[in-house]
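Note sheet for the following structure.
A protein chain is absent from this complex, but the other protein chains hold their places.
Let's look at chain A:
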Amino acid sequence: MGTILAWLIVLLNFILQGTLFQYFSIFGVVPNTTLVIIVCFALFSDKNKGAIYGFVIGIMHDMLYGQALGVYALIYMLTGYFIGLINRKVFKDNLIISFFITAIATFFYILVNITLIYVLRHDIALSDLPILSIIIQVLYNSIISIFVYLYVFKLYKKRILKF
């Protein structure tokens, strides 16, 4: 039951992220709730499940929006795997932990995206990088992750949500 709920959340997020969440953009930056959900789920599951969640969400993103198949599957799977790897070593009660881990995950996400743009075709110069947008992306995701983490933690403790 708990696992089904987890997958339902994933699916609902996938549907809403391309539609409703577009309206919550700040300076053109849409919150990456997918990344936040992978971080929060992976913090409570193990590395295998974290990787599976990441892979499935990522491949769905690639199929519907991506230009090359597998990029987002790669990013999200590695994110889920590594967070699942360290999750026994972090304090679950501390809210700051989700903030920091999401910030690091978002940096990783941005880095892979820039590499991808570079590899795929476009000659991107360092000065072209939208620094403001990057900062907003990191902060926005991290702040949202605190709230998502709170809820996931609560549901996980009550054993409503299982991974």
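The rule we apply is simple: a residue touches a chain if its C-beta (ideal position, glycine included) is under 8 Å from a C-beta of that chain, and two chains touch if they have at least 3 such contacts; residues count from 1.
Rule of thumb we're sticking to: contacts and distances are computed from a predicted model.
One chain of this complex is left out of the view, and of "Multiple sugar transport system permease protein", "Pyruvate ferredoxin oxidoreductase", "Substrate-binding protein" or "Cell shape-determining protein MreC", the protein name its UniProt record gives is "Cell shape-determining protein MreC".
From the set A:81, A:99 or A:153, the residue in touch with the chain omitted from the display is A:81, counting the whole complex. Mapped onto chain A, the interface with the missing chain covers residues 14-23, 25, 28-30, 32-34, 47-48, 51, 55, 60-61, 63-74, 77-78, 81, 110, 113-114, 116-117, 120-122, 124, 128-130, 133, 137.
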